[in-house]
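The complex appears here minus one protein chain, its other protein chains still in place.
Every chain is named by a letter (A, B and C) in the order it is written, and numbering of its residues begins at 1.
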Amino acid sequence: MNDFMRNLLFLPEQASTFAHRVDRLHYVVIGTTVLAALGVGTAGLAFFWRYRIRTHGQLTQDVKAPLWLEALIVGVPLTVFLAWFAVGFSDFVFFTSPPKKTTDIYVEGKQWMWKFAYPEGPNAIGTLRVPAGRPVRLLMTSRDVIHSVFIPAFRTKMDVVPGRYTQLWFEATEVGRYPLFCTEYCGMSHSMMAGEVVVMPPAEFDRWFEAQKAGRPAVQDGTPVVGERVSLPADLVHEGQRVSAQLGCFKCHTVNGEPHLGPTWLDLYGRVSKFQDGTERVADEAYLTESMMDPSAHVVAGFANMMPTYRGRLQGPEAAALVEYIKSLRSARAPGEGAAP
Amino acid sequence: MTDHAPHAHGSPLRYLLVFLGLLVLTVVTYVTGKMHLGGWALPLALVIASTKAGLVLAFFMHLWDTRGAPLVAMAVSLLFIVTLLALVFGDVAFRFPLARPDRMGNYEALPVGALLGDGPDGHAHPVPAKR
Amino acid sequence: MAETHAHHFPDAGVQRHASLLGMWLFLSTEVLLFAGLFVAYGYYRFLFPGAFAEGSRAMHTWLGLANTVVLIASSFAVALAHHAAGAGRNRTTFWLLVAALAAGVFFLGVKAVEYVEHFRAGELPGKWFTHPGMKAPGISLFYAVYFLATGLHALHVVVGMSLLAWAAVPAWKRRYGPGNVGLVENAGLYWHLVDLVWIFLFPLLYLV
Partner (left out) sequence: MRPSETGTGSLQPDESVLTGAPSLHPSGEIFPAAHYLNAGTRLRSWLVTVDHKRIAVLYLVSTLTALFLGGLFAMAVRVELVGPEPNLVDAVGYNRLFTLHGVVMVFFFMIPAIPGIFGNFMLPLMLGAKDVAFPRLNLLSWYVYVVGAAFTLWAMLYGGADTGWTFYTPYSTITPTKVTPILLGIFVTGFSSILTGLNFIVTIHTLRGPGLTWMRLPLFAWALYGTSIIQLLATPVLGLVVLAAALGHIFAFDLFDPARGGDPVLFQHLFWFYSHPAVYIMVLPAFGVVSETVQAFGRKIIFGYRAVALATAGIAFVGFFVWGHHMFVSSQSTFDAGAFGVLTMLVGVFTAIKVFNWVGTLYKGAIVWRTPLLYVCGFLYFVVFGGMTGVAVATVSLDVHWHDTYFVVAHFHFIMVGATLMAFLAGLHYWFPKMFGRTYPEGWGMVAGALIILGFNATFVPQFLLGNMGMPRRYYTYAEQFRTLNVASTFGATLLLFGFLLVGLYLLLSLRGGKVAGPNPWGSKGFEWLTQSPPLEHNFRTQPTFHGPPHDYSTPVEENLHG
């Protein structure tokens, strides 16, 4: 029955717990809809025939509705609709409430590609690998306009909005490959902003993940995916280098240990920066980000308060890349010794 | 000051009283506005403003002596404004916390620890710019 | 204008009723126009209370206060003008309307001064915001709302003044009289609405 209805309605395969859950309601709703439309329209047609005019100038009388009919006219649709709502909303609550423990994956949409990043792990463009049978949560943001992640086989979809994170969770049930679409109009290549979800057996997923983490490029599940690029964290460093060149950081900063207009970035991460007002602080990620966004908050002793703010000019991921780049700049000396700039 | 104009409701005296009332309320709102009442400042200001608006509507605009459609029009407009506000707040106040625009840059609010700096490897996931 | 009426109305009473009703309906659309702004205000204030506090603190409160008083007074004048017109005292009507117009000019003048100040200080919306001292997140949104709200309101002041000026013409020509005050009444209603909006804008933007 399930497969019959599914095929009749052209629905794709059911590959998530949510898909299994909502499809039943889907059949009921569409079934009722078809029946209601056919019923009402055909009743109209039948009346057209049954009550066609028979004599010239035929007169008709007002027909008053009995109370029970009025009650039925209001009551039946109301009950039906509220029932749909009740079931639908409880499913929706399921859809918006991820379980306590989920595998979190970060998603970034930008015109016109998807980036998936695993905490402590690899990141990939266009292909999202997830384990079957484990709840996965996508934490999603956009760096330009609104996009939307849509995985028809999971029956799930959520907008990806700049300036915030939205979440989308699912638990894949079938191993396989499923298309992923962008469904929020986002400009020229909106229709080409596609991706693929690869659902892997959990053990295989773990192996793949470990391999990625260790830096070995490995695609465990045989057939390579078209267009798939699995990149290592190191890419972020190169990205950071590119960004800093592009934004002109090197006009003031060096990476070779020499102070210039600004302090050198070599060994900056983990060092203790001393400020004009006498305070000091360990240069961790938060501090590095702050220095870019709000440089005059802490002015390093010995330097002028001249660095411009990059707030609004740096996209979130670019800031992250810069941070990673600065972190990668280590001399032979042990880190954290607080060497003078 | 005859009142033979059939629809000139209200007398100049009434207008004057309303005017004075409005002035007093303006002063009150100004003074209380400067008093740093914390959480009460906004409700108070709104109550005063609504009272003033009510005075203008009722007397300057003669709604007090009007029946029927204009009254309904105003009431319905007000109702729609209130629902618009209520349902928009129903969204922003209850949505997934990270989906609030003011939460970006507030790293502590992120569920998976700090987005940055969770260890030597760092992560390769997008990082919100601090605003 | 006097006791005549357009041919499609059965009598002048109906015509008057129609024009008053039309005006009120128009006012309700105006109310909803500003509703959108108030929603934006409430929404962003909820998200960025700090910015809104900082923004309103930077405002020249006494200028806003002066403008409030002036607008209320002008509303008072217009209400009196309507009354005088109904009593056939056209001279009084005329000068009251002129007074209200003067108030409008004053209001716009003050607003212009404030705008210039904001421009100088870089207290502007969006990327134009350059004020070095204000740091609260969302501060540029405060100014976006501020400029949209006050700008739209100022536009309404201009329209209202045009209406008042228009309504002053029959007063000058001594045309108003009992039962014939439609124009000054409708212009007055519009002006009161302009006042009404400001009554809300003032505390919200300048005080709390």
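To be clear about the criterion, a contact is a pair of C-beta atoms (placed from the backbone, for glycine too) under 8 Å apart; a residue touches a chain by one contact, two chains touch by 3 or more.
Only a predicted model underlies this, so the values are computations on that prediction, with no experimental measurement involved.
**Student:** Of the listed residues A:Val34, A:Ala245 or A:Leu261, which contacts the missing chain in the full complex?
**Tutor:** Considering all chains, including the one not shown, the answer is A:Val34.
**Student:** Which is it among A:Gly133, A:Pro152 or A:Gly270 that touches the chain not included here?
**Tutor:** Spelled out, the listed residue whose C-beta touches the missing chain is A:Pro152.
**Student:** Out of C:Ser28, C:Ser74, C:Asn90 or C:Thr150, point to the residue that touches the absent chain in the complete complex.
**Tutor:** C:Ser28
**Student:** Tell me which stretches of chain A touch the chain missing from the display.
**Tutor:** Answer for chain A: residues 9-12, 21-22, 25-26, 29-30, 32-34, 36-38, 40-41, 43-45, 47-48, 51-63, 65, 70, 73-74, 77-78, 81-82, 84-85, 87-97, 144-146, 148, 150, 152-153, 155-159, 161-164, 166, 179, 181-192, 194, 312 touch the chain left out.
**Student:** Name every residue on chain B in touch with the hidden partner chain.
**Tutor:** Contacting residues on chain B, toward the hidden partner: 69, 76-77, 80, 83-84, 87-88, 90-96, 99, 101-102, 104, 129, 131.
**Student:** When the complex is taken as a whole, what residues of chain C touch the one chain not shown?
**Tutor:** These residues touch the chain not displayed: 6-9, 14, 17-18, 21-22, 25-26, 28-30, 32-37, 39-40, 43-44, 47-48, 51, 125-128, 137-138, 140-141, 144-145, 147-148, 152.
One rule holds in what follows: only the chains that are shown with their structure count from here on.
**Student:** Please compute the C-alpha centroid of chain A, do the same for chain B, then give the distance between them in whole Å.
**Tutor:** About 34 Å separates the centre of chain A from that of chain B.
**Student:** Touching two or more other chains, which residues of chain A qualify?
**Tutor:** Residues 294, 312 of chain A touch two or more partner chains.
**Student:** Using the touch rule from the top of the page, what residues of chain B touch 2 or more other chains?
**Tutor:** 100-101, 131
**Student:** Going by the contact rule set out above, which residues of chain B touch chain C in the complex?
**Tutor:** Residues 1-2, 4-8, 10-12, 15-16, 18-19, 22-23, 26, 29-30, 33-34, 41-42, 45-46, 48-49, 52-53, 56-57, 59-61, 69-70, 73-74, 76-78, 80-81, 84-85, 88-89, 92-93, 100-102, 105, 131.
**Student:** Could you please specify the touching residues of chain C with respect to chain B in the complex?
**Tutor:** 20-21, 24-25, 27-28, 31-32, 35-36, 38-39, 42-43, 46-48, 61, 65, 68-69, 72-73, 75-76, 78-80, 82-83, 86-87, 137-138, 178-179, 181, 188-189, 192-193, 195-196, 199-200, 202-204, 206-208
**Student:** Show me the residue ranges of chain A that touch chain B in the complex, using the header's touch definition.
**Tutor:** Touching chain B from chain A are residues 96, 104, 106, 108, 115, 117-123, 139, 141, 143, 161, 163-167, 231, 233, 235-236, 284-286, 289-290, 293-294, 311-312, 314-317, 319-320, 323-324, 327.
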